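The block that comes next holds chain A.
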Amino acid sequence: MIQNIPLSYFLVISTMMFFIGIYGFLTRRNLITMLMSVELILNSVNINFVAFNRYLYPQQLQGHFFMLIVIAVAAAEAAVAIAIIINIYRNFKSIDVENVDEMKY
Partner candidate 1 sequence: MADYTYTILIPLIPLFVFLFLGLLGHKMKPFVTGLIGSTGLGISAILSYATAYRYFIGAHVAGTGYTSIKGFEVVWLHLTEKLTIHLGVLLDPISVMMLVVVTTVSWMVHIYSIGYMKGDPGFYRFFSFLSLFSFSMLGLVLATNIFQMYIFWELVGVSSFLLIGYYYEKPSAVAASKKAFIVTRFADLGFLIGILMLSFNTGTFDFQTLTDPHGPAIASAGGAAFMGMSVLTWSLIFIFVGGAGKSAMFPFHIWLPDAMEGPTPVSALIHAATMVVAGVYLVARLFPVYALGAPDALMVVAWVGGFSSILAAVIACTQTDIKRVLAFSTMSQIGYMMLALGVSGYGGEEGLGFMASNFHLFTHAMFKALLFLGAGAVIHAVHSNEISGMGNLRKHLPITHITFLIACLTIAGIPPFSAFFSKDEILVAAFHSNKLLFAIEYIVAGLTAFYMFRLYYGIFWGKNTHYHHTPHEAPKVMTIPLMVLAFGSVFAGFIPFHNLVTSDGKGFESHIDWMIAGPSVLIGVLGIVIATVMYKKENALPNKVAGTFKHLYKWAHHKFYWDEVYLFVTRKIIFRYISEPIAWFDRHVVDGTMNGIAGIIQYAAYAIKGLQSGRLQQYAFVFVSGAVVLVLIFIYLV
Partner candidate 2 sequence: MNILNFFIIIPLLTVGGILLTKDLKQSRLVSAIGMGAQLILAFVLVYLYLSERSAGNTEPMLFMFDVVWFPSLNIHYAIGVDGISVAMIALTGLVVFAGIFASWKMEYLPREFFISLIILATGVFGFFISIDLFTMFLFYELAVIPMYILIGIWGSGPKEYSAMKLTLMLMAGSALLLVGLLGIYFFSAPDGNPLTFNIMEISKVVIPIEIQRFLFPFTFIGFGILGALFPFHTWSPDGHASAPTAVSMLHAGVLMKLGGYGAFRVAIFLMPEAAHEQAWIFLILTSISVVYGAFSAIVQKDLKYINAYSSVSHCGLVLFAVLMMNQTAMNGAIIQMISHGLMTALFFALIGMIYGRTHTRMINEMGGLMKVIPFLGVVYVIAGLASLGLPGFSGFVAEMTIFVGAFQHVDVFHRVITIIAASSIVITAVYILRVVGILLLGPIKNDHFLHLDDAKWYERISTITLVLAITAIGTAPWWLSNMINYSLAPIVERLSAIQITGLF
């Protein structure tokens, strides 16, 4: 609990970060930077969990642990994603998302 800092500040930060991450996901053309945007999104969620836990429901550590699991999942996700990206790089000789549109319509 931080003196004089209301919960809403955290929420503003996390929400903005969340949408910045989404913006990045929508506009970055490099697959890895898109993945980074996803990390931003997950990070913002983590902030939410932690802040809620700390401010509102400090008796249990539910948000706390949720955040831990999310980090682990993020790691797993990143691992697989990067493996696939490398595979893409092998196949397409590029990791520009715009090139990955062989299948459409």
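Here are a few things to note about the model shown:
Here is the rule we go by: contacts are C-beta pairs under 8 Å (C-beta built on N, C-alpha and C of every residue); 3 or more make two chains touch, one makes a residue touch a chain; residues count from 1.
Criterion applied: all candidates are chains of the complex that A comes from, given by their letters.
Note that the coordinates shown come from a computational prediction; the quantities given were computed from them, not determined experimentally.
Picking from 1 or 2, the partner of chain A by touch in this complex is candidate 1.
Against candidate 1, in their complex, chain A makes its touches with residues 22, 25-27, 29, 34, 97-98, 100-105.
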